[in-house]
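Data first, discussion second: the structure below is written as structure tokens.
Complex shown without one protein chain; remaining protein chains in place.
Up next is subunit A:
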Amino acid sequence: MLKIFLAEKSVQGLGDWLPSISSISRYMDLSDEIVRVLIPPQRRVRSSKILRLTLGSFWCLLHLLVNIVHLGSYLINLLLYCMISSGLLQKYQNLQLDKLRYLAIVVESEEAKNTTKIKQLLGWLAAIGVKYVTLYDMEGVLKKSVETVLKSSANPSVANGNAVVSLHQDRMTIELLSFSDGKEAVAKAASFLCLQYLEGDSVGYNKMEPVFTETDVTNALKAVGHGGPDLDLLLVYGPARCHLGFPAWRIRYTEIVHMGSLQSMKYGAVVKAIYDFSKKHQNYGS
């Protein structure tokens, strides 16, 4: 039962530590009713004030305790990220990247306008040793801003929304995607499959019913210019904990981690997310 109280409070954050006015007034009404029934009239006034004070203090104390716990948890995370950044924790220094072949970053379009932060994030990923990064935002802000930046950098090579750049002496492939590479791309692939099927049908397959497989859809996506590898890890920057329409076909078994706001991104948090991913074990349903 305390779990319900703590569960509710766990998502309210530090700003909501004051109990709501309506909940306090309900408790006050309840305490008044108890006092009216149980206590002789001449003692009611004093007793009701004591009870009100006690209940109100008790409630505020519980709220305060829960928020102190959450503040503590937040500070511990901050400390951990600082220690990771400064190299104090050995286990985060040599990340095993065998399982991380393809990493994606989803950014909320408003935050994606901050190209400085995007460049900083790409620099961090290159320093960590990530070889393939897919950048996505719904409205295509990254496609416009980052492509310009990449074209002006050394060894520019941009084709089909992908760029191979040299960052920190390592080559990293950067793929740029937007909403048109997601659901719209599947619609194009469906249209391609349909035309392919009808052409085959007209050659004389006795009007067989169409039977498509997942491989057919994958090949169709490649044929219409929207193919790409399945992603291993997806980091979401922004207020919403969702992937904002990232190409659905490619995130079947992708680990999705919400990183918070791009403005407050931390190197230690990125390293920790990659480290935690490297320790995951997937059985793919079997």
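We take it that contacts are C-beta pairs under 8 Å (C-beta built on N, C-alpha and C of every residue); 3 or more make two chains touch, one makes a residue touch a chain; residues count from 1.
Convention: contacts and distances are computed from a predicted model.
For the chain of the complex excluded from view, the name given in UniProt is "Alkyl transferase" [choices: "Protein PTHB1", "Mediator of RNA polymerase II transcription subunit 17", "THO complex subunit 7 homolog" or "Alkyl transferase"]. Residue-wise, the contact with the chain that is not shown comes from A:47, picked out of A:47, A:120, A:173 or A:278.
In the full complex, subunit A touches the hidden chain at residues 1-8, 10-13, 20, 23, 26-27, 30, 33-35, 37-40, 47, 50-51, 58, 62, 182-184, 186-187, 189-191, 193-195, 197-198, 201, 207, 209-214, 216-217, 239-246, 248-249, 251-258, 280, 282, 284-286.
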